[in-house]
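The complex appears here minus one protein chain, its other protein chains still in place.
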Amino acid sequence: MHRAESERPATLCGMNRVSDDDMVLVPGGSLMTKTPEQGRALALMLARHTIHNIQPDLDVLKGGRPNYSSTPDSLIDAARVVAIEFQTIAAANGYWRD
Amino acid sequence: MHRAESERPATLCGMNRVSDDDMVLVPGGSLMTKTPEQGRALALMLARHTIHNIQPDLDVLKGGRPNYSSTPDSLIDAARVVAIEFQTIAAANGYWRD
Amino acid sequence: MHRAESERPATLCGMNRVSDDDMVLVPGGSLMTKTPEQGRALALMLARHTIHNIQPDLDVLKGGRPNYSSTPDSLIDAARVVAIEFQTIAAANGYWRD
Amino acid sequence: MHRAESERPATLCGMNRVSDDDMVLVPGGSLMTKTPEQGRALALMLARHTIHNIQPDLDVLKGGRPNYSSTPDSLIDAARVVAIEFQTIAAANGYWRD
Amino acid sequence: MHRAESERPATLCGMNRVSDDDMVLVPGGSLMTKTPEQGRALALMLARHTIHNIQPDLDVLKGGRPNYSSTPDSLIDAARVVAIEFQTIAAANGYWRD
Partner (left out) sequence: MHRAESERPATLCGMNRVSDDDMVLVPGGSLMTKTPEQGRALALMLARHTIHNIQPDLDVLKGGRPNYSSTPDSLIDAARVVAIEFQTIAAANGYWRD
């Protein structure tokens, strides 16, 4: 998880970089959502954007996708991250009880 | 966990896509259930539907199943995701104490 | 974790299926137990029954057991799932403080 | 994590079985401890006894130990289980704040 | 996770060591942040600085980066750590509800 300093001005070296919108760590800037469905979508986004921040090179991300997304163990691991993010979001929203 | 944009209009390219119902992130739209048994079933569903959203290609999902579902380590990993989802659902329901 | 639809009417195709009792997701239908010992036993059962629901074929389950149950890493992974389930059950029971 | 029924009357078949004391899931029968140190020791015990319950054959347990206990990744995995158990115990004890 | 004592006076042996700023475990000295975005950035930093403390040799850290940062499974694992750190930070900040 070490941040390679040399990657920061990435676009300068011609890297096909993730868009600025996809680099925002908390899209929308809040953990509050109206519905569990939206909370769940936010959980997925939080996980994705973390990964964008660690690895902002789109070509590397797309290159790895076919492999992991067809490997059940990787999908289960990804689902676990989403489950953890959702715990936070659900607690933030009082579990949308009302 | 990067979302391949090109996969979104998946049915257009003839992919055998997970049904729309199976793509809903929170089936029923609520974390509230009447019983722990139903809460547990929801936990299983949440985990499954996350995976559907990351990998919506039914053929890939079915292709991977024989392998992972007969591998104890994969089953244990899947059980862990369910355990985490259930923590959220159980807390949401006040642990069905009454 | 994709549910193979074709497996549901499993007994019809001669699969040696986990008993109906072992398929119940929350045996006893409640997270409440009188003692921590019983809570711990429930945690073990929850984890086992999740796995039964993902893989209901007894022969596959028994076939995998010799391997995983003699592999320390697998035992540790299984213990982690139990630990997570127990967090939920212990919280539900107010940690059996009185 | 499937329980092999045939292993239950294990001593009958000459298995070198974990002692009854080591099979108790919650030694002492309570999550309450006087000090964090004792709480931590209980966390270690909970994790160990879970494993005893999944794999009660002492020879198998001892056979696997040299390997896992000299493998850093396995030690880290074991430490994670202890960390999770400790979360529960620490919460139960109000974090020994007073 | 054992701390090799001999590594402590690392700069003395010519190791290219992580900067002192990057060795601080909690940059800023507080878990409080104004926004979820800043909380998320702190979560990423906490995870990174833990790793700096375990492995303070910059060359080793940079040497490992190309490999893990292009491996989806490693990225998912890293995202999980961030998700766990964020749980703590979000709870500390009352989920930035107001």
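A, B, C, D and E are the chain letters, set down in written order, and residue numbers restart from 1 in every chain.
Here, contacts are C-beta pairs under 8 Å (C-beta built on N, C-alpha and C of every residue); 3 or more make two chains touch, one makes a residue touch a chain.
Only a predicted model underlies this, so the values are computations on that prediction, with no experimental measurement involved.
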Contact set of chain E toward the excluded chain (per top definition): 1-4, 24-26, 29-32, 46-47, 50-51, 53-55, 60, 63-65, 67-68, 74, 77-78, 80-81, 84-85, 87-88, 91-92
Touch residues of chain D, complete complex, unshown partner: 35-37, 39-41, 44, 47-48, 51-52, 61-62, 64-65, 69-73, 75-84, 86-87, 90-91, 95-97
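Just so it is clear, only the chains that are shown with their structure count from here on.
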Copies chain A and chain E touch via same or different residues, half shared test: different
CA centroid of chain D to CA centroid of chain E, Å: 30
Touching two or more other chains - residue numbers and ranges from chain A: 47, 51, 64-65, 72, 75-81, 84, 87, 91
